[in-house]
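A protein chain is absent from this complex, but the other protein chains hold their places.
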Amino acid sequence: MSSLLLNTNIAIFLLAEWIVWFVLLIAFGVTVYILKKWDFQSYTPVQYRLEKYAYLVMVILIFAFSMKFILLPYFIFTMDKISDIVPGAMCSAGVISFNHYGMKLFFIKLLILLFLMVWLMINHYDLDAKKYPWFKLKGWLYLVIFLLISVELYWDYAFFNDIDIHKVLNCCSTLYGLLEGVNPLPFGLDKTRLLILFYLLYIMIVLSTFGKQYFILSIGLILFTIIGYYSVLYFFGTYIYQMPNHNCPFCMLQKDYYYIGYLLWGSFIGGLFLGVTTIIANLVLGIDIQKLKILMVLLFTQFIVICSLYVAIYYIQNGVFLEPVKVEMVM
Amino acid sequence: MKVIKIFSQLLLVLILSIIGYSIVQEDNPIEVVKGNLSYKPIPFILEKTDDTICKMLIHSYYGSSQAITKNGDTYFFNDIGCMMIWLEEQPYKESIRLWVYTKDTERWLNARLAHYTTRDKTVVGYGFGASERELKDSISFKEMRVRMLKEEHLLNPKVRKRLLKNRY
Amino acid sequence: MEKSVSSPFIRFLLLNFFSEKSKQVTVILFSIIIIFILSSVLFISSSIHHSIKEALQAQPDFVIQKMRGDKQIDISERVSDELIEIPSISKVTPRVYGRYFIKPLGKSFLVVGVDFFDVQSHRALEKLIDSTNLNNFFKMRDNMIIGRGVKRWMDANHYDNNLTFFTPKGKSITLKAFSTLPKESALVSADMIIVPIDTARKILGVSKRKVTDFVFNVPNVLEWEIVTIKVSALDYDLRVINKKESYKAYSEYFDFKGGFFLSMFLIVLVSFSLILYQRYSQLYSIERRQIGILRALGWSIRDTLKLKFFEALLVVFISYAIGVLLGYIFVYIFDAPILKNIFLGSFNIEIEPTFTPVVDIFLLSSIFLLYALPFIASVLIPVWKIATTNPKEAMV
Partner (left out) sequence: MIELIELNRYYDTQRERFYALKDINLTINRGEFVLLNGVSGSGKTTLLTLIAGMDKPNSGIVIIEGEPIIKLPDQHLSKFRNQHIGIIFQHYNLLENLSVYDNVATPLIPMRLSLKEIDKRVKESLEIANISHKASSLASSLSGGEKQRTAIARALVTKASIILCDEPTANLDKANREIFLKILERLHKLNKTIIVSTHDPIFNDLDYITKIVHIVDGKIAK
């Protein structure tokens, strides 16, 4: 058991995760009971009690969603705090790459937040409809969510427990361990093509949202996740750090960049989440939610504007674009 | 409304074509060659193959080595030390064929049979050079592997001082 | 106040909440006490972390010592010439220091010998040395600069301004207190006495050509790893300690205390949530009827849930705000009289560090996570149970 667990912030974080998990365990038991006994047509008092239990599950999940929503930035902050203790790590990026749990943990947390948001959306429309049409769907979705959360809890513990604070660690510049000569960008794109795609995808998403073409929208979202992430990492990020070779998604979350990372990644991930929720709402439930669509477009626009502003301001100030220096592997 | 629909479809086609074009035209260096069931060393293309451990392009055969797993995946290393680190992380170590490029006879030799000198100037700097014939103070494969894992190689300043006598 | 609130629901909530205060008061009081203790502890521990970082910021980046077995022995001066040759190292400075026990097994001070003429790499000392007048300090052989803890100890034990030391050979040296170390680094340098290097050698019995250790800086942080390798290659028995490790040792030390407190707090938390669970389920009959009436009038379960949930949130936020405020006042204005000793008790010299307020959103969210999350978690089921009362209750 590494002494890290005694660190106050980590202890608080793990305690919070554990409590949320425990409450979700209760909701899990209730959901299993409901799924077993649910029969909308029956008149028995058991059936009426089930409806009440469904509200308990709803309350617990709203609580879980809001707490997980707070715990994600707290997780990043905690890693930032212990980056002073972990040798060599300059920012939370370094810490997260410490063992294989780090990245997996981060993505599963995002996934859980997405699933919870989808569940709450389905629940909202399930209650509005008169016959609880998607009641079973909610139940099964929750079972999946609970499974993910249990995995997350285990990984939380394993991740912090596995950090050996004496092993020297390299920080985010070598974090991505790129093979020399390999093009870091996806699909073999180069910088200019990456940027063109970045803006084209944005336009396509906006158009397909209002054109109600959900198939195109889903392709757009998937591609935009990849292209967006890499454009920020390898192009816009360098303008935020004003250092051509600093490709790190986490460092912009720190104080010295005025926490711009939270706004930037928040709007990017927020837009993606809402996009996925709208698609599910339309394809699975067949409901068209105007509010979500507009919010999604707004979030993406905000994301695009922030990125482009940084480049524009840099260009205005220095009259030239940042040219990344070719790093020679000098041995 | 109709215009929006058409325009977004057009955009989709344009985006997919750009991506398609770049994927086809991309030529990243190789990291692993699969399906080499003959378990024979592959004369890999220099400047176009990467060492999986130290993530560098291999510039010359001198000092390089190869490892072929049971299912034919062949990995390349520009320094024998890297291969040992890689080997440590693999399951079923015995079933993996290891080849080194000998410096004296300049041909691929089974690593477990080769002799290793400890003061060579190698790419990463671990200092293990493979040779076919037994030289003055060369060591066996087993001894080399243990030394590598005990970090008794030239990158360790204390060892370098003892072996090379100069400071750093 | 009622009319100003925009939404009718919130207006109803506030009316209902503040009209039957008796029910909520006990829970709020209890929560305030818990948050008060919790926030003061977290404020103290975060200020300590901050002041450690502050103090260590001033420490040199690297310290080299010669270790034989577990014993640290003195290093010969020639090592510094080899050090200077390594490119990325700057400001190599010898230091002579050791613990001097005034009373055997009693009070001990850290005597630090410093050579004023080469640039001192100890940045805090640098600041101090710039402020003191070099010439007259160095002119009189028997001057010393004392830490705040030492000063207090001397006043308490009627050493008016000077202190006599006995060298291992039995000679006595009396030194006059010239000035006191700055307040910020009090935590680390409370019991330090700074003297010219030769006096220190005499007091600690260090031979002429030897020093206790060397310190130097490596401005470029990325170079630290390579420098450590190169320096450790100089001699077989050299030990290289960098600033981060000492920070780690200090913070782990205080983390241990923080962690220990947290586990204690866990017990309080569990009992607190059990009481809450019981408290919120126990005041059942009065509330059941009220919710029954509301449901009969057409409030859906979602509305009553919202009502009861927001009521609990109100309790949380009121007690959170008051508790944190009290904690802040207690720690940063009254300097946490009792709690401080738990954290700093173990220093052999009682020091009086004033806590620099370090409150950021991270700390506030830590307090929130430690208090509000368990509170809401334990209240969830009772709130749901009451909110789903059957409207039939109103007819009975």
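Each chain carries a letter (A, B and C) given by its place in the written order, and its residues are counted from 1.
By our rule, a contact is a pair of C-beta atoms (placed from the backbone, for glycine too) under 8 Å apart; a residue touches a chain by one contact, two chains touch by 3 or more.
Please read these numbers as outputs of a predicted model, since none were measured by experiment.
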Left-out chain, listing which of the shown chains it touches: A, C
In the whole complex, not just what's shown, which of C:K230, C:R295 or C:K340 touches the removed chain? C:R295
Contact residue for the chain not shown (choose from C:F12, C:F30, C:F254 or C:Y328): C:F12
Kindly note down the residues of subunit A that lie in touch with the hidden chain. 40, 43, 45, 48, 51, 55, 127-128, 130-132
For subunit C, residues touching the missing partner are 6, 8-9, 11-12, 15-16, 19-20, 289-290, 293-303, 390-392, 394-395
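In the analysis below, only the chains that are shown with their structure count from here on.
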Chain centre separation (subunit B, subunit C; CA means) in Å: 48
Centroid from C-alpha atoms only, then distance subunit A to subunit B, rounded to Å. What do you get? 35
Distance in whole angstrom between the CA centres of subunit A and subunit C is 33
Listing for subunit B: what residues touch at least two other chains? none
Indicate the residues of subunit C shared as contacts by at least two other chains. none
Of all residues in subunit A, those that touch subunit C in their complex: 3, 5-9, 11-13, 15-16, 19-20, 22-23, 26, 52, 55-56, 59-60, 63, 67, 70-71, 74, 77, 81, 84-85, 87-88, 90, 127, 165, 168
Touch list for subunit B against partner subunit C, complex: 157-158, 160-161, 167-168
Can you tell me which positions in subunit A touch subunit B when the two form their complex? 177-183, 187-190, 193, 196-197, 200-201, 203-204, 207-208, 210-211, 213, 216, 219-220, 223, 329, 331
